[in-house]
Structures are given as C-alpha cells and as structure tokens.
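One chain of protein is taken out of this complex; the other chains stay put.
Naming follows writing order (A and B), and every chain is counted from residue 1.
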Amino acid sequence: MSDADNARPSHTRIIVKMVSVVFGMLAFVFVGLVPMYNLICEWTGITGRTNEASLVQDYVVDENRSIKVQFLANNNADMPWQFRPMVKTITAKPGEVVEVSYFAKNATRRDMTAQAIPSLSPFEVTPYFHKTECFCFNQQPLTAGEDVEMALVFQIDPDLPAWVQTISLSYTLYDVSSEQQSAAVTFQ
Amino acid sequence: MTTATHDHDHDHEHHGPAKGLTRWLYTTNHKDIGTMYLWFSFAMFLLGGSFAMVIRAELFQPGLQLVQPEFFNQMTTMHGLIMVFGAVMPAFVGLANWMIPMMVGAPDMALPRMNNLSFWILPFAFAMLASTLFMEGGGPNFGWTFYAPLSTTYAPPSVTFFIFAVHIMGASSIMGAINIVATILNMRAPGMTLMKMPLFVWTWLITAYLLIAVMPVLAGVVTMMLMDIHFGTAFFNAAGGGSPVLFQHIFWFFGHPEVYIMILPAFGIVSAIIPAFARKRLFGYSSMVYATASIAFLSFIVWAHHMFTVGIPFLGEAFFMWATMLIAVPTGVKVFNWVTTMFRGSMTFETPMLFAICFVVLFTIGGFSGLMLAVAPADFQYHDTYFVVAHFHYVLVPGAVFSIMAGVYYWLPKWSGKMYNETLGKVHFWLSFIGVNVLFFPQHFLGLAGMPRRIPDYALQFADFNMVSSIGGFLFGASQLLFLYIVVHTIVAGKPAPAKPWEGAEGLEWTVDSPAPYHTFSTPPKID
Partner (left out) sequence: MKLQRVFVALTALLISSVARADWTLNMPRGVTDISQEVYGLHMLTFWVCVVIGVLVFGVMFYSMFKHRKSKGAVSSNFHESTKVELAWTLIPAAVIFAIGVKATYTLADMYNFEESEVTLEVVGYQWRWRYRYIDENAEQEVSFFSSMATPRDEINNRLEKNENYLLEVDEPVVLPTGTKVRFLLSSADVIHSWWVPALAVKKDAIPGIVNEAWTIINEEGTYRGQCTELCGKDHGFMPVVVEAVSPEEFEQWLADKEQEAIELAELNDREWTFEELMERGEEVYTSACASCHQPNGSGVPGAFPALANSPIALGPAEGHLNVVVNGVRGTAMAAYGNQLSDADMAAVITYERNAWGNDVGDMVTPVDVYNFKAGE
C-alpha cells in the first residue's frame, strides 16, 4: 500500500496510446472510410455510378431477352447548357454493343467546360452495365455557341438479373469551368 | 506536457486557491476547472435555450410572425450545435472534473495543465460560432447535421468559422477525454479496483473512449468540407465525382456514438442517485457495466439508421435495422436494474431523486420511440418529422439534461458546502417536468400527422399541438431561470451542509468535508 504512490504507472504511455488512436481515426476517415465507401459502391452498384471504361466483351447475345433502356438528361440548376439524349428509349438485347448519343450545346457567350455524372437505376444493374465509351469519362469543353453530339457505347452483361426489364440511365450535367472561364459571367 | 504533470503533487499541496481572476485563468485544480465547465455549460444552455424560444415563438401560430425562414434555419442550427457541444457535453465534462478524482480517491486529474487548456479554448470556439450570426449572409443555416452540399457549395461564407469552431471543440473534447482516461486508469487509490469504481466513473471511462474514437471523425469530416469549399477537392461534390451520401455516412459514423456520449454519463449519475435515495445497493452492478460497454460497441454499427431514406440497398437497410433494435436489449437491462434497485428499498424523494426517477421514466419513453424509429419500414414515415424531434428531445432533455440537474442538486452541497432550498428545488422539478412533457409530448402527434422538422411555418392541421408545445416550451424555459436562482441562492445564502447530506449516499466523495477542500486525497484513502 505504502509504495503505491511510487508505483503509479506513467501517464505518458496512456497519452501516447490515446493520441495515436486520435490520429489513427483521423487517418482512417481519409484513407479508410472514403475508399471503403467507393469500394462498396462499386461492388454493389449503389449510387449507380459507372465511371470506368471497360473493354468490349465477347458476349453471346441473348436473343430471347430485350431490355428497355431509358435515357435521361438533367442539368444541375446552375448549368445553362442545352442537354438531351438523341434517342429517349431503346430496346437492347443483353450482350450486344449499343451506340447512342447525347446532344449538348453551350448557348452562352463564354467558353465552358462540363462534366456529366451518370447514375443507373435500379442500381443493382450497375455491375452488369459496361460502358466502352462515354462522354462522362472526360470533361467536355465547348466554346461559346458550340454544340456537340457525344457518344455513348455500352453492353449489357447477359448475366443481368432476370427481374430487370427496364434500365434508366440518367446523366446530370455540371458546370466545371475553371474560375477564369466563369469570371466572364460576373457581370459588369 | 507529460513530465510536468508528475510533480504537481508537490507543487501546491495544501495551498488554497489564488485570488482574483488569475485563479480561474491559470488554475490547474480539477474543482476550479469543473466549476468553470459547469458555469460555461449553463451559460450555453441559456443561450441555446433562448434560440429554442425563438423557434417555439415562431411556431406558436401558423404563418410567419417573428422571424424570416433564413433566420429560422440559423436558429435551429445554432440551437442544436450549442446544446450538443456547448451545454450537454461540457456539463458532463464539468461533472467528471469535479467528481472523478474524488470518486477514485485521486488528488487531481492526471493532466492538470491540459485540463486548463481544454477548458479555456472552449469559450473561444463558441464565441467564434456565435459571432457567425452577425456575419454577412448569416450564420450556419444547414442544421446541426450540416449535410453537404447545403453546407458546402450552398453554404453562407460564415461556414469556415463554423468549421474552425468545430475543430476547436473537438480538440477540447479529445483533450478532456484523454485526461479522464489517464485519471481513471492511473490515479485510482490503492484498492480501488476497476469493478469497485462507481458507475459514474465507469460510464465516463467508456464515454471517454468513444470521444477519442469519434471526435477525430468529426474533425475529419469538417476538414473535408473545408477542402471542398476552399481547395477544390470533391469529397462531397457530385460534379467532381464525389458523393453527398458519403458525407452522411461519415457524419453519422461520428454522430451515433456522439448520441451515446451524451447519455452514458447520465446513466452513471442516475446509478449513483437512485441507490442513495432508495437506501439500497444498486441492483446488478456488473451487468450495468457490461450493458454500458455493449451499448458503446453497438453505437459503431448502427449509424445508417439515420439514413434509411437515402437509398440504402435492402441488405444494408435490414442489417442496420436489426443492429439498432438490438440496442434496446442492453438499454432495457439498465432500466430494469434501476427499477429493481427501487423495489423494496426505503425511498425518500428529495429533488435529485425526483429528477432521477423522471429520467428513468422519460428516458424510457424516448427509448420506446427509438425502438419504433428503428423499424425501417415505419421509419420511412417517421424520418425527418417531428416524431424524430420528439424522440431525441425526450432522450436529451428529460434524459441527459435532467440527469445533469439531478447531479447538480445531489453534489451541490459537496461543491458549495451549502444546502439548496428543498422546496424551491421541488418547485423547479415539477415546473420542468410539466413543461418538458407539454413541450415534447405533442410533437409525437405532430410527427405522426406528417409535420416535417426544421420548417418555419406549417399547415393548419398542425396548429393546435404546436401552440400547446410552444406553451410548454415557454414554461420549461422560464423554469430554468428558477434553477439559476436556486443555485446562486444556495452558494450565497444556503444553510451549511454536512459532509454527507444524504443518508443513503455512498462513495469516497462523501468522506471529505463540505465544501470539499481545495485539495482532497493528497494522501490516498484506504479502500476496503
């Protein structure tokens, strides 16, 4: 009992441990949680992002199934471009290579750059929806008044779950012009 | 920092406090710092409360009367932030500062200088946060949960100050928590084994671990916001390939444990008070400890129940529903233990006991609505309505806040050496009890009938209950001024209190004089 005072364990060890937990958790947020979220989204298809280009697969086309694919286009509220799919709906057979396109026009008086963000629904189809070419892979610059037809080439995996009969592919267009480009809009 | 802490025992043994303002500025005494924390949190409670009064006044009747929607949103946001980070958390830290060293037989906190720092950065954080209200574009208006992109791309310019304020609060909490862990693990008197510690110490130990684990997550998420706003990253910005949903996952990964940070110490306080006034040992001490630990563990795997409507896949939804419902089991154990402690005791009902009993009943009601909210399909109807508002206010006001008040009444004689006026204390209790129920119970009905939260104006079918709720709010708010009066009156003119004013109270804190001497347990007490 009497020597308890001297035997009091060091605070330093506890502090070192606790501070390393603090920094460990801080690091975990950046290098753990964020990649984990992205990974889970990729595996399950939640959020319906299809940003990765894939190679054309050698699928056997399933002639007995036809999948309705709806194409949607939306603008973020501050994005003034005209943006729409050239065809609103098509029917595709799993395995076949399909090519469609979207139209975009920059009708403003300044040069701008856009980024299209895709989202598929139902999100379960995301792992089965392979884009070999898509305007969403890159930013799209357009000079003032310029328009463009942007290509989208995709294949649906024949392993697509049987209950899926309709796929909706939606793009939201965002203004990602650099500050210099956007300076033009600050009137006066 | 650490070497300095070792010689504090010799530094100022048996000295009284310094005089004047410098006493409070430079103090490293756990009692002084505890007192400052408690007064600070009470000031924040009144500030956050006055914001709540603005909210309830605007919602007294349909239509816009007092404030415009943009200011209303700032009020809801600031009310939430100040109550969570300014009132409830610092109050518990204040209680921990005062009581933990005395309960474990330690002369002071393990790291007294860090203790001073962790308190003194708080007023700056909240001054910065409150000052945003006067900035161009107004203060934070995106809710205390600050979901991106409303809090990033669409936020007022003052958001940067909000972020820095949160950083400072986080730093303060982390330092406080490290201090508490070090004190509990290293400073216990000989013979005070872990399983002999009072439950308040146990629950705070677990809370401190939670704080250390999740405050960095909060710091991380606001840092990401800062980077998105000022440095062009795109963590939460869809245009750059980020995801607003990611924000919610990270926020609630912090946020759910945070909820338990605000309730676990309350369990500890109630577990001290109920046995004292039932004059009977706490029933199921060890199961209380295990239940607290399991609640803390479960708090890390239920965060997405705040996000049932964001579009989580079926399996995720089911997992988070089941995990959340599971929390009801250890929480139930605690309630059953408290009730059984009262059963066949010899009870008296002084103010601390009244608040503690009220805690058990109303916290359980909050727990019931929590169980209902956990049922995912039904949550689609409850989510973001006043039902949720009623739920978390039941858990936080008659839960956390009442436990703090119970603790203040219970330990005030020890702190001040004076006895509070029992009649006034009971009046305060009954006014608060009636006020809080009139205030929050009708909000269940409002939510079920379909009133969304965070709206400045509402459809006519919600008019009656909103008026009732506002009346309850004003009553509850006014009663807290009585609380202020009671505490001040006790300190100034209370009758002297004995060392152990409560017949059934147990614990080392009652073995020292009232008021507790400036330095206690400079030589460790003997524990049987």
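Assorted remarks:
The rule is short, and it goes like this: contacts are C-beta pairs under 8 Å (C-beta built on N, C-alpha and C of every residue); 3 or more make two chains touch, one makes a residue touch a chain.
Since this is a predicted model, take the numbers as computed values, not measurements.
From the options B:43, B:293 or B:448, the residue with contact to the chain not on display is B:448. Although one chain is not drawn, its touching partners on chain B can still be listed: residues 61-65, 68-70, 73, 136-138, 141-143, 147, 149-150, 153-154, 238-239, 243-245, 278-287, 309-311, 313-314, 317-318, 321-322, 325-326, 328-329, 332-333, 335-336, 339-349, 357, 360-361, 364-365, 368, 371-372, 375-378, 380-381, 383-385, 445, 448-450, 452-465, 467.
The chain not displayed touches chain A at residues 47-48, 68, 70, 72, 74-80, 82-83, 88-89, 107-109, 117, 119-123, 144-145, 163, 165-166, 168, 170, 172, 174-175, 177, 182, 185-188.
Please note the rule applied: only the chains that are shown with their structure count from here on.
Separating the centre of chain A from that of chain B, both taken as means of CA atoms, is a distance of 39 Å. The touching residues of chain B, counted against chain A in their complex, run 1-2, 5-6, 110-111, 174, 177-178, 181-182, 185-187, 189-191, 212-217, 219-221, 224, 235, 238-241, 243, 245-246, 249-250, 253, 311-313, 524, 526.
Of all the residues in chain A, the ones that touch chain B in their complex are 1, 4-5, 8-12, 14-15, 18-19, 21-23, 25-26, 28-30, 33-34, 37, 41, 44, 46-47, 51, 76, 115, 117, 123-124, 172, 174-176.
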